[in-house]
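In this view, the complex is presented without one of its protein chains, the others remaining in place.
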Amino acid sequence: MSDVLTNSGVGLRRRMVTSSSISDASTRRSPIHDWLLRRAPQWRDWGGMPTVGYFESVESEAQLAKTLGLCDVSGMSRHDLRGPDAESWLQSQGWEIPVALHESTLIPGKGRIIRLDHDEFLIEGSVLANIEPLSISSPSERVVDVFHFQRQDATFLLTGGRAIEVFAQTCGVNISKCESGRVIFSRIAGINASIFPDKIGTVPVYWISTGSDLGWYLWETLIEIVEELDGRIIGMTCLLSS
Amino acid sequence: MKILTCPINGPRPIQEFHFGGSFRPLPDLDDMTDDQWADYVFNRNGEPGVKTEWWYHTASGVWFLADRNNETDEVVRTYLYQPESTDV
Partner (left out) sequence: MSERLEPCETHWIDPKCPVPFQFEGVSYSGYEGDVLASALWANGVRFHGRSFKYHRARGAYSMAGHDISLMVEDGQHTNLRGDQLVIRPGLNIRAVNTLGGLEKDWYRVTEWFSKLLPVGFYYKAFYTPKWLFPFYEKQMREVAGLGRVNHNDKIEKTPKDYADCDLLVVGAGPSGMAAACTAAEHDLSVMLIDENPHPGGSLGWQNPMCDPSRNARSEYIHRLKGAPNLEFRAGTQVAGVYADQWVALVDNRRLTKLRTRAMVLATGCFEQPAVFQNNDLPGVMLGSAAQRLMHHYAVKPAEVAVVLAANSDGYQLVLDLIEAGVQIACLVDLRRDGEPTDLDQRVREREVRVLVGYGIDEAVPQRGNKAIRGASICPVDDHGNLDRKTIIRCDCDTILVSVGWVPNAGLIYQAGGRFEYESKLEQLLPSTLPDNVFVSGRANGVYSVPDKVIDGQRAALSAVRYLGKYDGPIPGLNEHVGSPPTHPYPIFSHPNKKNFVDFDEDIHLDDFKNAHQEGYDNVELLKRFTTVGMGPTQGKLSNFNAVRILAQLNGQSINQTGTTTSRPFYNPVPLGHLAGRRFHPVSRTAIHEWHVKNQAQMMYAGASMRPEFYHQEDKSREEAILGEAVCVRHHVGLIDVSTLGKIYVQGPDAASFLEKIYAGRYAKQSVGKLRYGIACDETGVIIEDGIVVRLAEDRYYVTATSSGASAFFRSLQRWAKVLQQDVTLVNVTSQLGAMNLAGPASRELLQPLTDIDLSPTSFPFIGVREGNVAGVSAILARVGFVGELGYEIHVPTSQALHVWEALMRQGKKFSIQPFGVEAQRLLRLEKGHLIVGYDTDSMTNPFEANVAWAIGKKKPFFVGQRSVEILRKQPLLRILVGIRFLKDDYPHWPEECHLIFKNGKSVGRITSLSRRSTLGYPIAMAFLHPDLAKSKTRVEIRVAGDQNVVGEVSDMPFYDPDNQRQEITKKELL
C-alpha cells in the first residue's frame, strides 16, 4: 500500500504521505483561463497553473491595486482538511491553530490556516511568498483519520480602497464592518462565496472564492462593476512587489 | 428583507438561507400504525404560534433550527440541532 498522498484534487483518507510523486505542473487551468487569454497577458506559472503576471505594466497595475483592481488567483493552493484527527495533525506540524470559528492563523512564510468547523480546516498558500502549493505530509507512518483534498475553487483577489463599493453592489453583508483575518461565507452576485478580508501592506484586499463552475460568471460580473468604478484587472506580479 | 441569525454565521439576509420545513422528531416506527405514519408524513400543523423550523445557511452549509412565530413572523431563537435536547 502506498503511503503517499498526492496533493491532487481527489480526496484521500487514512493514507497521508508526502506529495512529490506526480508532477502535474502546467496541466492546471484557471476557470477563466480563456477569458484572460483574450487580454493577451504576460503569463507566469503558479502552482502548476498559468497565471497572469501582468497585462501592460507592473507599475500601473501596482497603482491600480491601491484603488481598485481584480486579480485571478485561482492558482493559489487551498487544501481542505477534515475529520477527527485534523486538528492534531495540524498541531503535529508545529503550526498555530485558530481557536474560534472562521478565524485564521498564519503559517509563517507559507500561508494561513482557517478554521471552518470543530474538525474542518482550510489551509491556504500565500500569494505574497509565491510559494509552491502546500504539501501536507504525515509526521509518521501512523494512520490518521483525516480527509484531505486540494480545492479547485475560482479565487479572485479584489484590491484597493474602492473594493468595498463592489461589495455594496453585490453582497448583502456589510463587508466594510467585517474584521480582517476572518472568513465570511455569504452570497456575492447571487451565488455562494467565501470572502476573506485581508491587507497587503496598507491596501485592503479581499480574497473571494467560489465553486470553479461559477468562476466565469462571477469574474464577468465583478469585472463589469470594477470597470464601471474605474478599476481594472491586474496580474499577480504587482502584488508580489508591493 | 428579513434577517435571520445563523448560529454560526450571525445575522444575514434571508436570501442566504434555504427553508427546510418544519422540524418533526422522527417517530418510533415499530410502534405506529400505517395511518399514524401517513399522518406524520403528510400532515403539518399550521395553527398560529411558535413553530420550530429547519433552516440552512447555503454558503457555509449549516443546518440549524429556528423557533419562529408564524403569526408575527418573529424569530424567537435560532440554535444548532442537538439530538438530546430537541428529541423529546
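We just call them A and B in the order they show up, numbering each chain from 1.
To be clear about the criterion, a residue touches a chain if its C-beta (ideal position, glycine included) is under 8 Å from a C-beta of that chain, and two chains touch if they have at least 3 such contacts.
Quick caveat, the model's predicted, so the values are computed rather than measured.
Out of A:29, A:44, A:110 or A:232, which residue would touch the omitted chain in the full complex?
A:29
Can you list, in ascending order, the subunit A residues touching the missing chain?
Residues of subunit A in contact with the hidden chain: 6, 8-11, 13-14, 22-24, 27-31, 33-34, 49, 74, 80, 82-83, 119, 145, 147, 149-153, 165, 167-172, 174, 177, 189-191, 211-217, 221, 225, 228.
In the whole complex, what residues of subunit B lie against the chain that is missing from view?
Against the missing chain, subunit B presents residues 1-3, 13, 18, 20, 26, 29, 34, 37-38, 41-42, 54, 56, 61, 63, 73, 81, 83.
Please note the rule applied: only the chains that are shown with their structure count from here on.
Where the CA atoms of subunit A average out and where those of subunit B average out, how many Å apart are those spots?
Using C-alpha averages as centres, the distance is 34 Å.
Help me check something: in the complex, which residues belonging to subunit B touch subunit A?
Going through subunit B, the ones touching subunit A are 1, 8-9, 12-13, 15-16, 57-60.
Of all residues in subunit A, which touch subunit B in the complex?
101-102, 116, 172-173, 184-187, 192-194
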